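What you see is part of a larger complex, with each chain still in position.
Per-chain residue numbering starts at 1, and chain names A, B, C and D are given in the order in which the chains are listed.
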Amino acid sequence: MNEEFLIKLLQDIKDENISIEEAVENLRELPYQDLGFAKIDNHRQLRQGYPEVIYCAGKTPNQVAEIVKAMCARGSNVIGTRANNEMYAHVKNICKEAVYHEDCKMITVKNQPIDMTQSYIVIATGGTSDIPVAEEAAITAEMLGNKVERVYDVGVAGIHRLFHKLEIITGAKVVVAVAGMEGALASILGGLVSKPVLAVPTSVGYGASFGGLAALLSMLNSCASGTAVLNIDNGFGAGYMASMINKL
Amino acid sequence: MNEEFLIKLLQDIKDENISIEEAVENLRELPYQDLGFAKIDNHRQLRQGYPEVIYCAGKTPNQVAEIVKAMCARGSNVIGTRANNEMYAHVKNICKEAVYHEDCKMITVKNQPIDMTQSYIVIATGGTSDIPVAEEAAITAEMLGNKVERVYDVGVAGIHRLFHKLEIITGAKVVVAVAGMEGALASILGGLVSKPVLAVPTSVGYGASFGGLAALLSMLNSCASGTAVLNIDNGFGAGYMASMINKL
Amino acid sequence: MNEEFLIKLLQDIKDENISIEEAVENLRELPYQDLGFAKIDNHRQLRQGYPEVIYCAGKTPNQVAEIVKAMCARGSNVIGTRANNEMYAHVKNICKEAVYHEDCKMITVKNQPIDMTQSYIVIATGGTSDIPVAEEAAITAEMLGNKVERVYDVGVAGIHRLFHKLEIITGAKVVVAVAGMEGALASILGGLVSKPVLAVPTSVGYGASFGGLAALLSMLNSCASGTAVLNIDNGFGAGYMASMINKL
Amino acid sequence: MNEEFLIKLLQDIKDENISIEEAVENLRELPYQDLGFAKIDNHRQLRQGYPEVIYCAGKTPNQVAEIVKAMCARGSNVIGTRANNEMYAHVKNICKEAVYHEDCKMITVKNQPIDMTQSYIVIATGGTSDIPVAEEAAITAEMLGNKVERVYDVGVAGIHRLFHKLEIITGAKVVVAVAGMEGALASILGGLVSKPVLAVPTSVGYGASFGGLAALLSMLNSCASGTAVLNIDNGFGAGYMASMINKL
């Protein structure tokens, strides 16, 4: 529930477009809407400026679709992460505007126009295989109204590729470094730029990568100041936090 | 083997409804019944007040069905956990009353009426994805004769949803907190209520959740007193222990 | 080497206060000054706006003192972390203005005045035992010119203490959450405020805390958006990154 | 702040023993008392029935003594865990009644009489080396008003010792099983008794005990229903939760 929705509702009462009873019905769900299996946090947009985001993994396709339906009914934009094709099919049935981003397993619905920032976020990856996580970050940030610059495949194995893109990177207000394997990209960027770096370890790798643990520990121990770390493969979290910082 | 069964057997002897030989045959299996691959603990209901529960994972569908059959033959109620569809099909063949709870993978058979408690157990979850584990706890507790109140999707990301349900939570005799990811729900509840909190970490999450390890460690280190922890995804254990406490 | 130092040097040449040879001698060390065992990154202040920070652990007291001496000679402010009493004694010998912060094991020297920000950083702790890490963050941020508000001992075991301080917390531009044990403070703050939260797990705890691992994993898996995580006990890193964000 | 203290305060106002101003001064600290480095949760006794407990580790001796002083001033009983001799010396200086339990590193002060329960808690250990953790549980439970029966050194290496004590164990309302190494005691007790078993792994052992990890995992995976687990060496938590259950 965003502010426009709330203002319009109150205006409608004043204008006698809707009855007090109808308004009460609507406002009853201001703090959250109870679907039984889920309690949608309608208050979040007022409290934090962003709508609730749906973490789809572990939910049934029906549950995902019901939550999308309820959010659309309130005019919210929708971001769903870690959604599979079956979930999308259910969502598509009740919301034709829903888009599925297959590479990063996201569902988005734009029910309202989005104002974009002037300043931008750089999202960089160490390799091509890290792109799905980077895209989760990029699309999240864009849905939240941020200009994004993608700088992909600039890992330390061929570091001249990174230096070649240095100008665009240093021009950002905040940088997201997405890398698997040893995750050295975060330290390199942290040492080169004077802006906050959000480091996202990915599960790209094998053997002693232990599902991204190597990159995670590497990034947590970065000798370069000015970096903070997200969960493994948590592109969404990086996009969300980068948006928070970019909008300060 | 429950007390009623035992009393009736002895009465039947006294009334000469059955011969001594038949009674001996029946009593031979009082401590346990040997199926070769399994030794059903018939004594447990006398010793602990509850029948043995079948852990189905790793057993063949035939083994599961044979155990159910033997328990039904003695009139016990049956609880089977971590059962798949194929196991259920085998069970259904030999016991028409068997019910399959698909979301939490349980098989139950009610061969005897169940007395329900006045006091109740609250089972709360952090999110929607934690519901299957919570349902395992809830159905276990209900099969053991406890009134259960479900309070789902009240995690700390939108903590006002939890406060909204505080009255029903504080009215419980024991609280089960089911949560994945960082599992903070257990600490919040431990700090707010004056009743024992049983914390169940779930494997909901990804990356550095490490299959529920993050929630497990978080709950074990809760700074709030009055919480104890079950194995990851062990809804059954929580329901069982909550029942023990609720019936004190 | 800060900008003022550089401008004055060039002006001195122009004013013929120093010879070209002397200037070259000075500028030779513009990128870094080589002490043999260490290469002081004089260029950092120009590149990143902050001087190099000395990580004292693992260095000999003499090495620490030599680095401080070289930095003071260039007029830089000095921040040294993880310093013990013996290191401080050596530093004090060559620099009378050096201050030792015993609780957080830091050495600081103010050779230049520090401009303070209007906006402020909140640094919160779960308990009293987390204060040393929080102080490392606070003093770092203050040395870098940031106004800091300390909100200590507001962990989830008695959450009303946190709500009591909510106004000062929500007024911050960025929040640092320092907590050991299960580290739930970060999730609570992430769910309540609309500003970036930097989560610092501490090694406070015992047993399955595994030296801070429990809090670390908990914070990485936070279900609240808008948090990013630092290394265990890394107060310095949090203060540094908070400063970067606060100055955007 | 307990109920008696509150009732007396209000009565004093009514009887005009103290002025309104004095009462306000007292009530200002009803929710918590702010010592700067600590916020004592005075509200806890009203909310949960027990006073706040001091986790001494990581606090300075002065901080511990100040907190004890403030609690004594309000007439609360005091429990401090993980206190060393130096902390006790500081506490003793400001509170002559303070007692130090050296084996389990606890400080206790009885400022009010304690009513004891009829029902009792059994606290059992696998070996002699587990006694310090067991004593932490026992003294905590006794300070909270519970009758305690100690059954020490009854581990599975000589299981007849356990069977010899079975009567006293099965008579308890709740059982605490304290064991290191492989921690099998919890499973044995869980299989034998029909009461809730709180399992406390200890760090007793070496090598692949990994500081208690072996016992912790063992207890979490107990095949016996009716057990829940506390943190490694967390005798206090077990005593506290056992008290909660014993008083139901």
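The working rule: a residue touches a chain if its C-beta (ideal position, glycine included) is under 8 Å from a C-beta of that chain, and two chains touch if they have at least 3 such contacts.
Source: prediction; values computed, not measured.
Novice: Start from the 4 shown copies and tell me what the total comes to for the whole assembly.
Specialist: This structure file describes a complex of 8 copies of one sequence.
In the analysis below, only the chains that are shown with their structure count from here on.
Novice: What chains touch chain A and also chain B?
Specialist: C
Novice: Call it same or different for chain B and chain D: same when shared residue numbers make up over half of all numbers used at their interface.
Specialist: Result for this pair: same.
Novice: Using C-alpha centres only, name the chain that sits farthest from chain D.
Specialist: A
Novice: Calculate how many whole Å lie between the centre of chain A and the centre of chain D, each centre taken as the average of the chain's C-alpha atoms.
Specialist: 44
Novice: Could you work out how far the Cα centre of chain B sits from that of chain D, in whole Å?
Specialist: Comparing mean C-alpha positions, chain D is 29 Å from chain B.
Novice: List the centre-to-centre spacing of chain C and chain D in whole Å, with centres computed as mean CA coordinates.
Specialist: Comparing mean C-alpha positions, chain D is 38 Å from chain C.
Novice: What are the residue numbers in chain C that touch two or more other chains?
Specialist: 127, 157-158, 192, 207-210, 220-221, 225
Novice: What pattern do the touching chains form: line, ring, star, complete or other?
Specialist: Basically it's none of the tidy shapes, so other.
Novice: Which pairs of chains touch each other in this structure?
Specialist: Listed by label, chains in contact pair as A-B, A-C, B-C, B-D, C-D.
Novice: Would you mind writing out the residues of chain D in touch with chain B in their complex?
Specialist: 47-50, 53, 55, 173, 192-196, 198, 216, 220-221, 223, 225-232, 236-238, 240-241, 244-245, 248
Novice: Where on chain B is chain C touching in the complex?
Specialist: 126-127, 155-159, 181-184, 187-188, 190-192, 205, 207-210, 213-215, 217-225
Novice: Would you tell me which residues of chain C are touching chain D in their complex?
Specialist: 127-131, 152-154, 157-158, 160-161, 164, 204, 206-210
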